[in-house]
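What you see is the complex with one protein chain gone and the rest in place.
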Amino acid sequence: MTPTWTDQAPIYQQLADRLAVQLLDGSPPEGEALPSVRALASQYVINPLTVTRALQALSDHGLIETRRGLGMFVTAGARQRLLKQEREQFLQKDWPALRAKLKRLGLTAKDLNWEST
Amino acid sequence: MNTHIPTLLQREWMQHKRGWLIAALAPPLLFLALLPFGEFHGMPTESPELMSIGIVLVTAAVVWGICMLVALFQLPGLARRDTQDRSIEFWLSLPGRPSESVLATVLAHAWLAPLGGAVIGMLFGLPIALGVLGSKMGLAGAMGTNWGEVILAATPVLLRGLAGTVPLLLWLAPLIFVLMAASSWLKRLGVPVVLVGGGVVVAVLYQAYDIAWPLDALKGLNERINHTLIHNGPGLAQAMQQDGSDLVTWALQDFGRALAELASLQFLGWAAVAAAAFALVVMKRARGG
Partner (left out) sequence: MNNTNLIEARNITLSYGKKTALNDVSVTVPKGRVVGLLGHNGAGKTSLMKALVGLLPVQGDMRVLGLEPTKNRQQLLTELSYIPDVAVLPRWARVHELITLMGKLQPKFSADRARALLKRTSVGESDKVKSLSKGMVAQTHLALIAAIDARLMILDEPTLGLDVVSRKSFYEMLIDEWCDGERSVLISTHQVEEVEALLSDVIMLDEGRVALAISLEDIDRRFVALNHDPAAADAMAAAHPLLRYREQGRTTSLFDGAPPEHITSLGQRVRPSLVDLFMALTRNPALNSKQA
């Protein structure tokens, strides 16, 4: 299924974000190349030039690098950096709002079913 | 320079083969079917060979004539054929000159299809002749006819006719292209307007103003057209009475005379008319009908 693109950011940026999330989830695994521009364009049904922009954005953030003749690979430590970045983002921005809401609703840690899932 | 005419001819075959086959096969088949029920009068009964030659020639000529009439009747409408279902836009999106397309249509319908019809008529001619003779003189007598002589004699005349279709087409060209141009530019009213209007103009010029040349030109055209198939009719009748070689001589001479009529001012004039009308048809097609 082709995902729909929101209006929150340019399409290339949204694609870059999606690919970053996949990187975090371990796809592609360490040492394996990212799918080619054409493969990604085909998968998401987007113009290859947009895919190139998205990959460029990831490269600019140091998350991926091009190895000549082999393709694009996740840079060493990228996942850790990305994880750290996402954690910062969550703790600084998303968590305070969520915690305030939990307090408002009177929910405690016990109600949260932390261990399951 | 590559031409697409062979492919365009193939298109005509694909689109119209059913109609062509019906026009060519129905008459002889019908005739064969009705044979047992008919009676024949007014045939040269002295010689079964002569009768057979006549039947073969007539069958070929009739089938050819029917196909030719059908073609002449359809050609003006064919000028608008692709605009009606808008497929002209499809053809124009592919390589292929509009001029070749128009030419292929005329060649296919007014020359090749009737020619095919003539061949089919020829092939049916022998069984039909057999059938007619059989009903007159019994099967034994019919089988006894010298079919070799029949074929030998009919062949030069048939070939003369087939060859004559080339100059015939050239003389018919002005009529064909003028009517096609009328149909493509003026749509349904085109042909009636041109025929009736043209006829009126020629008649008025002649009767009211004593201007005879348009009428004479048309008469001359008609004569030339008749000559293309058989120039020297009496000569043919005479040669038929004699033996085979005279027919070959007759055929060659006759064809020569028909060709000679092409080398005339008359032909140039009519060719110019044909060329102008052809240009009009091509122009309309190039613009998408």
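Letters A and B mark the chains in the order given here, with residues in each chain numbered from 1 onward.
Methods note: a residue touches a chain if its C-beta (ideal position, glycine included) is under 8 Å from a C-beta of that chain, and two chains touch if they have at least 3 such contacts.
Being a predicted model, the structure only gives us computed values, none of them experimental.
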Residue, one of B:77, B:96 or B:269, that touches the chain absent here: B:96
Full-complex contact with the absent chain, from A:27, A:47 or A:89: A:47
Interface residues of chain B (partner: the chain not displayed): 4, 6-7, 10-11, 14-15, 82, 85-97, 288
Absent-chain interface as seen on chain A, which is shown: 2, 5-12, 38, 41-42, 44-50, 53
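Here is the rule we go by: only the chains that are shown with their structure count from here on.
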Chain A and chain B, separation of their C-alpha mean positions in angstrom: 77
